[in-house]
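Yeah, one chain of the complex is gone here, protein chain that is, but the others are all in their spots.
The first chain written gets the first letter, and so on, giving A, B and C; residue counts start at 1 in each chain.
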Amino acid sequence: MNRDPHRRTDPHAAPEPEYPSMAETVRFARTRGTPTVRDVLARSAKDAVVAIQPRCGVGGHPEMRQLLRALESGARPDVLTLTIDSHTRLNRFAHAARLAATDPGALNGYPLVAHGWQRGRELVEAVSAPVEIRHGSPDARRLFRVAVAAGATSFEGGGISYNLPYCKDVPLAHSLACWREVDALTGDLRRAGLTLDRELFGTLTGVLTPPSISLAIGVIEAALAAAEGVGCLSISYPQGGNLAQDVAALRAIPLLARRYLPADVEVYPVLHEFMGVFPGRRAHAEQLIFYGALTARLGGAAKLVTKTYQEALGVPDARANIDGMRLAAVANSPLLDFVTVDAEQVEEELHWLLAEVDDLVAPVLGAADPARAVTAAFADGTLDIPFSASRYARGDVLPCRDASGAIRYAVAGALSLSPAAVARHRRALGLADGPHSMRTLVDRVTRDINHFLHLFKEIEP
Amino acid sequence: MNRDPHRRTDPHAAPEPEYPSMAETVRFARTRGTPTVRDVLARSAKDAVVAIQPRCGVGGHPEMRQLLRALESGARPDVLTLTIDSHTRLNRFAHAARLAATDPGALNGYPLVAHGWQRGRELVEAVSAPVEIRHGSPDARRLFRVAVAAGATSFEGGGISYNLPYCKDVPLAHSLACWREVDALTGDLRRAGLTLDRELFGTLTGVLTPPSISLAIGVIEAALAAAEGVGCLSISYPQGGNLAQDVAALRAIPLLARRYLPADVEVYPVLHEFMGVFPGRRAHAEQLIFYGALTARLGGAAKLVTKTYQEALGVPDARANIDGMRLAAVANSPLLDFVTVDAEQVEEELHWLLAEVDDLVAPVLGAADPARAVTAAFADGTLDIPFSASRYARGDVLPCRDASGAIRYAVAGALSLSPAAVARHRRALGLADGPHSMRTLVDRVTRDINHFLHLFKEIEP
Amino acid sequence: MRSDPAHTDAPESAHEVIVLGVTASDAHAVANQLIAHGLRAHGFTVINLGVCTPIEEFALAVRENPGVLAVVVGSLNGHAYDDLCDLPAARAAGELACPVILGGNLSVGSRKDPDALDRLRRLGVDHILSELTDLAPLLGELARKAARSRRLQTI
Partner (left out) sequence: MRSDPAHTDAPESAHEVIVLGVTASDAHAVANQLIAHGLRAHGFTVINLGVCTPIEEFALAVRENPGVLAVVVGSLNGHAYDDLCDLPAARAAGELACPVILGGNLSVGSRKDPDALDRLRRLGVDHILSELTDLAPLLGELARKAARSRRLQTI
């Protein structure tokens, strides 16, 4: 029995194919006459119009091609996606290849490694929007080579954010080392003339992600990537559902970038439409989708990654995906210039958020070896995420929603936050007065996970 | 050659059929177990959630039934519509009947008189939302009888608003007399136990309709209807495109009702989504649709009549109609509670608007015979509408948009407005300093008619 | 800016005379009024019959105003074919001898069947324009043709 805890490569996987040279790769991306993801982001930031991107991935190659074309003609997204299946994410390449050959519809994403970079290029060439690879691989080295060879110009992930939510037993030191290779290659490409966008997955486990944890991990991953020569970074943040908090989080990104990242690195704030439990009824899902898009606009996001009204049900079909993007695009309208957000509330959230991120980030980024400091911080809980899928974060943190729907720490575990910050959180939750039973807290967390189901009265209180 | 200028009945029309008794009609509407339009409006007003209603009408009977069912299952509108074809509107019943029999798809609406009230009832029974008849008949007496017998619980129109935009040579005295009959029958029904909703068509010619004209005509028609015993009135106003102006107009409606209408008459403000030249591109149309729905919400409308992204192209298909309603419904979301409108601007618009409506309405409603006063006022231009289709309004008024997009009088003709009001309008347009050539004004009006095409850059400036 | 009724709007100059109107079942007035203004600005004399104008009323205006250059018909509500179906009979009776120009939104529905235009041509519509900007140039050309044939007649 295979007890290798890292399980990071598949013993039966096919040998790696020949890749095009770096020069060829750069030439391909630069001479297609279509923008790269970075070009799109730069334009969005300049025009202050949020770029729109779907999630999309199906197992079959012709089906994927057809899906991309349908999405492009139906909604003209600014960026397109290959969402990778979860076997490939975990480097179970043989599994993915077998299903791709026998039952591609059973895959929950596109098995890019199994299909190979030549087919990937066919996809990239089938559409005029640039393509990002969205996955969730703690060790994405092979996938990255295929993605770059295919002509993708953006690659999501990071050594923390694509480990802790996405696997059980890959040590952080290992995933950080793998992503360092990816980032170094990205730096090489940049020097060769192609600036890839590297998006960091601030969404984490998606469910009640505390903004300061999301941003802290984003900033740390960004600093690690910049150190390897990455020149274009998207720091993503998942919509939590409280407008002022979400807007503050998005607006914090450029401020944090200025504080922690080299001046010559471009940083774009990205919003992921609500990443927790989605309402099941179409009308409700549509309201949340629109609200997310409006949040992106008000927060100054350069890009929005959309959801669909089928989110609660399963991988969406093309129609739902198109409708979701079209709806999100409405929030970009000049007719909505009059819509504003409470400036004072945002100011207050922003103030605390910046302080919290500083508290979380400073010890790690101040260390001699930040990657090693990251591993140690997660081991001792001074960095942590809620609902960690991995044993390499303690998962002691417990977030809840306050009366306004904002996400606060009910339990901050060993996070390196100031006592004042922790007290503010617990006060907002009405928990200031000492300990509460775990049972009560779990019931409350469950309720808050289902926040939008309650708000729309899809379930009983 | 038939030179009868009223052309109000068709010499070849079939004899009127037997109608069910008033008691039977009341019983039908009251025992269906579904709400009447008035029930829906009362609930909307109470819950402060805008009711949603499509425009929809096709020539064939089975096609109409199918359309209503598709719209109901696709978007669950609160009210459904039979939009009547333009032959029937002009009492060209034989034309409508011939086309209904030979080429129903060539009709631009449902020929209810030709199909008869029994078929109308089939339609009403096919859906659970109550049905309104929307048309444009200067003489709607026959259509009204059929509509009521069919079980429709709302009937649009009025002696002014369904004359001036809808025909060339029907004297106002005649249309007012016809609508007096309709209103009196509505009063009879109310006493018999069924309160129909009577919606007044404040949209008029739809293109740059000045708010004070829209509301003044609505208030006059409402007063005339109330005098005949009508108990439930919807005063509709067409979205003009400037938010503060449109919100002020909607908020003016209950204030005007309190001032000019008996206390026991229910009055509901209704918004018609933008009724002028619609953008042709789908994404732009969707933005305008959403903006309209948000305007309705912010203005406190009880009901919204929607448009579709096919508006610029032709009578929409079911799919587009469903999408339009779904999109509008998003604006009702509790997630958008934070969206507000500039209170000061609205206050300022409201102040002037109420004064203007008073100026226009008072002379007529103060007269011994208001209906006769209406005819005289349109003859001498103290009442007037822009772009009148009819010779019975002078059509001397010329509206333009100011820099904020608000609709102002460039030429107020002989309207009984105060000099201060007229001066404010012309000042807003930069026309304060004396006369301008008609040529220049027409160019400017043309530009302003195409406002949204310019805003969305669909045409060159 | 509504146009006055036809009878008060008789040609007052030697300019080319255009009869303008909207089809019988159609009440859309705005384009009609703007077109009337535009053509007048181009120097044409416009007899604007306005909305809801049956063929017989167009015919009467042409009969009452000798030398009409063209009849310009708008139709927006989708009923163009049905509203113009008396045109062949009128033509057969010797009415409306001048060119008939049609524009607007010429059939019901948001997907247009090109056959709809052929059907209209078969009714005797001489010119169908999809762009309003083509109207003045077309009328100009018709005016030049008419002048040429008048010159030929006087030779």
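Note that in this section a contact is a pair of C-beta atoms (placed from the backbone, for glycine too) under 8 Å apart; a residue touches a chain by one contact, two chains touch by 3 or more.
Values in this document were obtained by computation on a predicted structure and should not be read as measured data.
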* **Displayed chains contacting the withheld chain** => A
* Asked: Looking at A:F144, A:Y166 or A:Y260, which residue reaches the missing chain?
  -> A:Y166
* **Sole residue of A:H95, A:H174 or A:R326 that reaches the chain not shown, by the stated touch rule** => A:H95
* Structure fact -> Filtering A:V26, A:A51 or A:L107 for touch with the omitted chain leaves A:L107
* Asked: Touching the left-out chain: which of A:T25, A:S161, A:S212 or A:Q310?
  -> A:Q310
* Asked: Footprint of the hidden chain on chain A, which residues?
  -> 1-2, 59, 86-87, 89-90, 92, 95, 99, 105-108, 136, 165-169, 205, 207, 310, 313-317, 320, 386-389, 391, 393-396, 398, 438-439, 442, 445-446, 449
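Following the convention adopted for this analysis, only the chains that are shown with their structure count from here on.
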* Interface ranked first by C-beta contact pairs -> B-C
* In terms of CA centres, which chain lies closest to the overall middle? -> B
* Asked: Using C-alpha centroids, which chain lies at the maximum separation from chain C?
  -> A
* Please compute the C-alpha centroid of chain B, do the same for chain C, then give the distance between them in whole Å. => 30
* **Centre-of-Cα separation between chain B and chain A, whole angstrom** => 48
